[in-house]
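Only a single protein chain was left out; the remaining protein chains are all shown in position.
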Amino acid sequence: MIDKTVPNVEAAVAGIADGATVMIGGFGRAGQPVELIDALIAHGASDLTIVNNNAGNGDTGLAALLAAKRVRKIICSFPRQSDSWVFDGLYRAGEIELELVPQGNLAERIRAAGAGIGAFFSPTGVGTQLAEGKEAREIGGRRYVLEYPITADFALISARKGDRWGNLVFRETARNFGPIMATAAATTIAQVDEVVPLGDIDPETVVTPGLFVDRVVAVGERPWLRDDVFVGGVDLEGRALEEENR
Amino acid sequence: MIDKTVPNVEAAVAGIADGATVMIGGFGRAGQPVELIDALIAHGASDLTIVNNNAGNGDTGLAALLAAKRVRKIICSFPRQSDSWVFDGLYRAGEIELELVPQGNLAERIRAAGAGIGAFFSPTGVGTQLAEGKEAREIGGRRYVLEYPITADFALISARKGDRWGNLVFRETARNFGPIMATAAATTIAQVDEVVPLGDIDPETVVTPGLFVDRVVAVGERPWLRDDVFVGGVDLEGRALEEENR
Amino acid sequence: MTTRISRDDLARRIAADIPEGSYVNLGIGAPTLVANFLPADEEIILHTENGLLGMGPAPEPGLVDPDLINAGKQAVTALPGAAYFHHADSFAMMRGGHLDVCVLGAFQVSQTGDLANWSTGAPGAIPAVGGAMDLAIGAKDVYVMTDLLTKQGESKLVAACTYPLTGVGCVSRVYTDHAVFDVADGAFVVRELFGDNTIDELRELTGLALGATEGN
Partner (left out) sequence: MTTRISRDDLARRIAADIPEGSYVNLGIGAPTLVANFLPADEEIILHTENGLLGMGPAPEPGLVDPDLINAGKQAVTALPGAAYFHHADSFAMMRGGHLDVCVLGAFQVSQTGDLANWSTGAPGAIPAVGGAMDLAIGAKDVYVMTDLLTKQGESKLVAACTYPLTGVGCVSRVYTDHAVFDVADGAFVVRELFGDNTIDELRELTGLALGATEGN
């Protein structure tokens, strides 16, 4: 019997070595595997290269990993946010390296890694600072730059439900980078709100087929989803909800 | 109100001009938009370039379009099948041009067209006849050849259900090329078994979002799905079911 | 004194130019306001690059769902007919030219349609690009929504951008608080003047040889 479920988040992050490249799903807070990140902090791996769209929000999750000085370098599209004070401080102090990638190129480079594509010509970023030094080419009258895959040793992602084969479904815009990161890492670790029996997920609706997933851990209802309050998020006016609830 | 549904297959295929490039979904019979192809034959467009995985089965659908001498060229991965006698005859008579593409490169080239990728390096076909004359490159110790997108003027695809915004869900392995062809054509025309009210398709399970689809036409239950007999298909031993039922 | 219309009026003006059935991405910040002025009786489908097509308005207070946000990380809703997808698929929609309109903010727009909106190039600033470069090339029409002048009174419409570029030759139209400009053949052409603005005044404010459409 195939059973990719592991009993707890400690077991889920086992084997992540110092110096590893780790993709972490999420767009801001949505889809961020906070429980796995907390376990990674406790696990202790350091000198990490992190791939994420952002560079942490508030003081939890990815921001806490950064605050613990475990991250040597971050590859992302949008580090600077209203609540990215942890990253901001480290960056200004020269304590973290940043590789800035346009968001769509980040996504496509991750997908390319999972799909076995050696490199691809993208029109995004042509003629900008972020394409400097990259191979350029005109194809069919349009200009492109050559972009290479981004691979990782591990991917930590968050999904709504999973089964023991590793099939996953996501929830709303928390899907974001999870499905593509799952394809691009040597070992993919998924936290899910709920593990369901094999066969419960309609085969027509599986978003991430189990072959991309190595470990599944149930974390229960995510605490920052409770009471209709987006813990650490922003309200309708963009103010931090945490502030309001303090 | 957005309403992409059209009343009948004649309206669905309107505007397909002589000389057009038309992608046709399906893998063998599964997912082949037979009713749209029949309408295309009646519509009369000729000198077509067709993109499909195969080159027609039996005497219906794509095979009938070929038999009507409407196709100048076919781009596909696997023309020769046990029941591809129509194509076989035309090819041997020099009456149809063939561009043979490995199936995964065919799929990825179609996806690249829809995703705005200028070209990509694929490891498939390296060192073979089908890569002759193509730009090759070694990246990270592996050899690749450069492959270009395949675009089309029209895509004809078959889906299980659609709504008036053009959102589609498919059925089992009939999904195959439909979702990627929908992204790669200037105009995408989907036949569906059933048009459902907007909102009936769970947003988590939409396979082809409506922005890729221009026209939706309900064709009812497909006749070759009836009575549990795969009309024109093969049985468990690979024999043509049509033969058995004649 | 030249007329300057309000942010809301500018958003209303842009909304009026978006036909029913369009697929539209509204950039973070002021462009988001455009959604408030789309006609309630027409269907215009909003895309947010973090994986949703058919985005609806902000939820009622108390119904905030942390998994359902827009690219600005604000709470939103999903309309009947919506679809969720992952980031590679979402940016394929943009890069592949499937959106009709993107509305973006700007630091500068050049008369050849170059856009600068992601970095002022200030030393010590933390760079962050997000989806800006993808959006800049990611629609059939890229509209810019901006004040004509900076707070210091400098024109944001320029002969050539001095700030780091977001995209080259990508902007098709600029909606400012003074006037609407089309980018055509390497020049700004005044499409519409607001209030008592005149082309000559705009030429003075921008320092550019602006073209005029008939009637302006």
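First chain written, first letter: the chains are A, B and C, and each begins at residue 1.
Rule of thumb we're sticking to: contacts are C-beta pairs under 8 Å (C-beta built on N, C-alpha and C of every residue); 3 or more make two chains touch, one makes a residue touch a chain.
Because the structure is predicted, anything quoted here is derived from the model rather than measured.
Hidden chain, full complex: it touches shown chains A, B.
Touch with the chain omitted from the figure is made, among B:11, B:30, B:68 or B:139, by B:30. In the complete complex, the residue from B:88, B:153 or B:200 that touches the missing chain is B:88. Interface note: of B:102, B:116, B:149 or B:166, the residue touching the hidden chain in the full complex is B:102. When the whole complex is considered, the residue among B:154, B:177 or B:212 that touches the unshown chain is B:177.
Mapped onto chain B, the interface with the missing chain covers residues 27-31, 53, 77-81, 87-88, 91-92, 98, 100-108, 110-111, 122-130, 143, 170-180, 207, 224-225, 228-231, 233-236, 238, 241. Residue positions on chain A in contact with the hidden chain: 1-2, 111, 113-117, 163-165, 167, 183, 198-199, 201, 203-204, 206, 209-212, in rising order.
FYI, only the chains that are shown with their structure count from here on.
The interface with the greater number of C-beta contacts, when B-C is set against A-C, is A-C. Chain centres here are C-alpha means, and the one lying farthest from chain C is B. With each centre defined as the average position of its C-alpha atoms, the distance from chain B to chain C rounds to 37 Å. Contact of a single residue of chain C with at least two other chains is seen at positions 52, 78, 84-85, 88, 91-92, 94-95. The residues of chain B that reach two or more other chains are 115-117, 204, listed in rising order.
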